[in-house]
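A single protein chain has been omitted from the complex, and every remaining protein chain is retained in its original position.
Right, chain A next:
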Amino acid sequence: MKLKFRRGWIAAALLLAQGGAAEAHIVAARLGDFYMGALHPFTDLQDVILWTATGVLAGSLGASRGRWLILVFPLGLLVGLPLGRIFGAASAGLADAAMMLAIGLMLAAATRIPTSALCAISFGLAVMRGAANGADLGPDTDRVLFAAGLACVGYTIITLTMALTVVFRGTESDGSAPWRTIAVRALGGWIAAIGLMMASIVLAS
């Protein structure tokens, strides 16, 4: 009896360990296109890196300059989304790489760009990435729901990344360690390096 009990436990533990994600219902039904819009950027590394880089850049410039992006970035995504049908996803690779390189270099050099330039860069980037996300839409997709999902996740990612960067860097008055500034700049160097690699891959292909 004791042996059977142990075997039962082992079998139950194995079954639990082997279980995968349920992936049930929500994406394919009713408000599914909203969730599709919210999840779509996470399926593309360009979105993940560029959105994060923009948030970190805004955060590194301080809350007073960066807070404009909370409005500007989702707006850019919404403007870019319909353009995806016209331009498609083609030839966006080099522009993405150039953006990655530029933002990375600005972070690495700790450039203090004005608020207007920050807004212009992030708006341009959001339009580009909005178009790239829009290019993948099928004819059955509810575009309004997709746009709402995309704008919501754009707002969330930019706000969170920016806030985390502001908190991480701290302020000069609270005596934050200088290594935090160096860490943010090093991250910029890494992002620029990825952009440079990506540009060469696009040019070579």
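Assume a residue touches a chain if its C-beta (ideal position, glycine included) is under 8 Å from a C-beta of that chain, and two chains touch if they have at least 3 such contacts; residues count from 1.
Basically, contacts and distances are computed from a predicted model.
Considering only the chain that is not displayed, what protein name does its UniProt record carry among "Ni/Fe hydrogenase", "Cytochrome c-type biogenesis protein CcmE", "Membrane protein" or "Translocation-enhancing protein TepA"?
Cross-referencing UniProt, the chain left out corresponds to "Ni/Fe hydrogenase".
What residue numbers in chain A mark contact with the hidden partner chain?
Against the left-out chain, chain A lists 3, 6-7, 10-11, 14, 18, 45-46, 49, 104, 108, 179, 182, 185-186, 188-190, 192-194, 196-201, 203-205.
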